[in-house]
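My structure is below; once you've seen it, I'll send some questions.
One chain of protein is taken out of this complex; the other chains stay put.
Presenting chain A:
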Amino acid sequence: MLILTCPCCGVTADETELAGGGEAHVRRAGPGASESEVEDYLFMRENPRGPHFERWRHAYGCGKWFLAARDTATLEVFGTYPAQTTEPPEHIRAAITERHPGWRWRDFS
């Protein structure tokens, strides 16, 4: 039962209050995109053992979506941040670097 803090309302919530929404920072490939770009967008996902970026919704709370950086092996949460961003903020990256120097996740490091 994970605990995540909703950056929108500030509530520290049990997993039962939240709904997972898959991988974060997926870039939309719309009309004009190539077949392989569309396939990547719709189907290709990361499956790391270690730091990962996820979408969560405070479904039984304020209803807002937010993003979380989490270690899939140790379950450590490096932080949560608003969904209105295209890349993880600096303080989240720094928290990951502290545990996993030299980490990479897609284009981020």
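Here is the rule we use: contacts are C-beta pairs under 8 Å (C-beta built on N, C-alpha and C of every residue); 3 or more make two chains touch, one makes a residue touch a chain; residues count from 1.
Throughout what follows, contacts and distances are computed from a predicted model.
Matching "ABC transporter permease", "Acetyl-coenzyme A carboxylase carboxyl transferase subunit beta", "Sarcosine oxidase subunit alpha family protein" or "Cysteine desulfurase IscS" against the UniProt entry of the left-out chain gives the name "Sarcosine oxidase subunit alpha family protein". Residue positions on chain A in contact with the hidden chain: 1-4, 14-15, 21, 28-33, 35, 38, 41-42, 55, 57, 59, 63-65, 74-77, 83-84, 99, in rising order.
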